[in-house]
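Written out below as structure tokens is the structure these notes cover.
A single protein chain has been omitted; all remaining protein chains appear in their positions.
So, chain A:
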Amino acid sequence: MPLAAPTTATSVYGPLAGPQSGTLSLAVVVLGSLLFAAAVLTLGYSLLAARRRRRRVPMRAALRSELLDRLYGRDDPAWDEWVAGLSAAERDELESLLDVYLRELDGRDADALAGLGRALGVHERARREIANGGYWDRTHALVWLALLRDAPDRDLLRTHCTETPRERAAAARILYAAETDDCATTGVDLLLRDEPESFSVFGVDTLYRVAERDPSPFFERAAADFARWPPALQRQALLVVRHLTTVVGDADLSWVVGSLSSPDPSVRSAAWRALGAYGWNRAVRDTVDLAAIAADPTPPVRASAYRALGTWGDAEAIAAIEAAGTADPDARARVTAAETLVSQRTSAEAVDPNDPPRADLGADRTASANGRSVDETAAFDVAWAWAVEHARFDRLARDISRDRDRLHDEVRG
């Protein structure tokens, strides 16, 4: 931005002199130096990067070819012998390739690649970095050990890897990946000991994986500590419960049921979704007040309740959805109730878009018979028709059977 005028009256009528001119000259010199440095740095980086690419691209291709040949083309890959003959740059590039393939491969291939990691010294280096490295070195090392399925000493993990949720998750992940016997006990301990914070999606996934191995340690920890956890972590624990497929037997689920009364609506919502998996458990069900669903002031909580009841799927649950869902004042909750009820019907023929279920109406299908307004009934009819239509499209898109053509014709009209 140029100036229209000088900065002081004294400089108006004559050339600059003295300190002012000197200051400006100094500024020019400083700025010029900065510009020079910026240009040199930028171009220097660019040239270096280009040179590196020129060298690394063919190197990587050759290493990949050799790696795959040794992995699949030979009985003995002889990793040590190969690695010993590589330059530092080649070893660096090979580590990068190893990272890529370890993420893609499982089973014997992954076991064989772990040998390459050992030859490259990754195992030992990772342990050193966990013990002595900074945050980034440590978290990278934890990932390496998980990829290599190489569980280090538990004390090393407990001592150095519980400061942040990320480190906790990365440490527990190693135990899961290495399929250690103490995966669930130590994994849950690493994740939830002391004062845990909420996790990233990676952390939640790790908690879920270790709990899948053996849910008992997780349920025991949650039963003991759940109330002390922050709401975000409570939600995540409930999310894990929702997805668990391993039978929990006689695990204490009182904390899950208790969460239905949480002051945080997102926790209540998560609790309902979690309970969806326990419809078979009469002891749990008996503690749940289905009549209270309609009284919850938060529509997403009611919607979650409808979904949970739909997962239960028995007559009592369906009746509860029909009682609350068909008269729900919120459009999205109504649609969820309708979707849940539609999903209970098994075939397209059984679902009539013009015949939505009515709660407790019996043979007398008049709105006033149930004390329900015509508006409420009409609103649910709209939600029902919407749900039926979308269910048809969902079935069609998912169907790979011989019925697909019929469904296709049906949808296309």
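Simple rule for what comes next: contacts are C-beta pairs under 8 Å (C-beta built on N, C-alpha and C of every residue); 3 or more make two chains touch, one makes a residue touch a chain; residues count from 1.
FYI, contacts and distances are computed from a predicted model.
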Name check vs UniProt for the chain missing from the figure, options "4Fe-4S ferredoxin", "Proton-translocating NADH-quinone oxidoreductase subunit M", "Glycosyl transferase family 2" or "(Fe-S)-binding protein", returns "Glycosyl transferase family 2"
Across A:97, A:112 or A:239, the one contacting the chain not displayed is A:239
In the whole complex, of A:31, A:62, A:84 or A:292, the residue touching the missing chain would be A:31
Absent-chain interface residues of chain A come out as 1-9, 11-16, 21, 24-25, 27-28, 31-32, 34-35, 38-39, 41-43, 45-47, 49-50, 53, 103, 136, 139-140, 143, 146-147, 169-170, 173, 177, 198, 200-202, 204-206, 208, 231-232, 235-236, 239, 243, 266, 300, 331-332, 334-335, 353, 379, 382-383, 385-386, 388-390, 393-394, 396-398, 408, 411-413
